[in-house]
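Complex shown without one protein chain; remaining protein chains in place.
Moving on to chain A:
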């Protein structure tokens, strides 16, 4: 299709690190469907349940005692912003699953507030996903998903579910909140999988 009269580039970007249709954002916008939940840490726990050989659960203190990783990744929101070199601290999903045998091929992340998102197991294992509780060296703010959020940086950011409390492993792929509302089932930003049909 044609060009748009009078439109030109105004922003310099790190093009190779920007997936198609994304722009570089220096702030940290928020996308949420409802209010931010606030759960006291003494009532917080995290669990893995469903189709696996052993269900596990951690209190907040137990979770903090798990081996942690510090890492730097780029994040990509379906609303078209990308933020480069974001720094996080958290627990790899591989660590949570260490010694556990998975029986299904999918999972649903379940969050405070009722939000869900679905993922294939291979998108959260092999060093690709974490449950993070620090951003940029500080405790994760509630509006950004604190006390803890899932982080799956190679997929659009709605897969990195805020306020995550449980990973439910499933035999079948079960569409989550946005996935039932027309968003893409997998959400690979490099393939620009924003909506169903992309």
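For this structure, a couple of remarks:
Assume a residue touches a chain if its C-beta (ideal position, glycine included) is under 8 Å from a C-beta of that chain, and two chains touch if they have at least 3 such contacts; residues count from 1.
Just so we're on the same page, contacts and distances are computed from a predicted model.
Only one of "Ferredoxin reductase", "Transport permease protein", "Imidazolonepropionase" or "Insulinase family protein" fits the UniProt record of the hidden chain, and that name is "Ferredoxin reductase".
Contact with the omitted chain, checked across A:122, A:143, A:171 or A:185, is made by A:143.
Residue-level contact of chain A with the missing chain is found at 1-11, 21-23, 25, 27, 29-37, 79-81, 113-114, 143, 178, 180-182, 194-198.
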